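Okay, here's the structure, questions in a sec.
The complex appears here minus one protein chain, its other protein chains still in place.
Now for chain A:
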Amino acid sequence: MTTHPDAGVLARYAEGDPALDEANVWSVETHLETCADCRGHLAGHAPDDTLALLERVAAGIDRGIADGPSPVPRRRAWSAASRRWFVVTLAPWLTMTAAVLGCAVLLQLGMPELPSLVLLLAPVAPLPGVAVAWNRRTDPAWELIAGTPAAGLGMLLRRTAVVLAVVVPLLAVAGARTGAPLALMLFPSLAFTAASIALGALIGVRRAVLVLAAVWSLAVVLPSLVTSELPVVLHPGGAAGWALAACAMAALTAARADLFRRLSSGN
């Protein structure tokens, strides 16, 4: 800190004495910036017309603040989140998924002679949500978003994560109610999610979801309902295979990340 200027210099500075040379003015100002005591002394030296001017300015500023728009209230994060796209667009699809899973649980509890419907439906449960997640038909602002640097695989994965965050707990609850093994509930659904994104790189995620869901229903769900037997792919030993498939599909997706930079016409 610089040395305190003496009272005489401070008084001349306060009066705006033109005889005070620039070097002195600078040193006084530098000192005032860091010394609250000297600022207090300076206020005591201020002439009346300066005090009147300050009074007028303060009153003017107060009036301006009172008349102007009020400050924007601090928003809570959840209030903006509740208006986000996924609440409006995704909520009906996720509700439908929950309802279908609920029906499957009830059916299975009511008719134990059928093969486990919950197990049969679990692999395709996240797919409706994934299909809607990044899609020009369901996202009204797609054209604005498709041209931003954030668009791409990262955005698709973020939105898929929102879907999984809802569907995976649902599957866990459904599995717990019916006594189905948890690994066989989760790994196939993750494998199908990863596969729809990997296939989506080539034909668009929406089409990929349609293809995968159709193949699964025709090749596995229908035959097992007809024969009343659980298919061999859903036997307890298959969990490791499903986990492996999920990892392989995820790796394939990561390797083709550049294909997601534009929203393809398939979406």
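List of remarks:
In this section, a residue touches a chain if its C-beta (ideal position, glycine included) is under 8 Å from a C-beta of that chain, and two chains touch if they have at least 3 such contacts; residues count from 1.
The criterion applied here is as follows: contacts and distances are computed from a predicted model.
Per the UniProt record, the absent chain's protein name among "Response regulator", "Rod shape-determining protein MreD", "ABC-type multidrug transport system ATPase subunit" or "ABC transporter ATP-binding protein" is "ABC-type multidrug transport system ATPase subunit".
Screening A:G16, A:G60, A:P92 or A:G147 against the full complex identifies A:G147 as the residue touching the chain left out.
The set of chain A residues touching the chain not shown comprises 69, 72, 80, 83-85, 88, 139-152, 258-259, 261-263.
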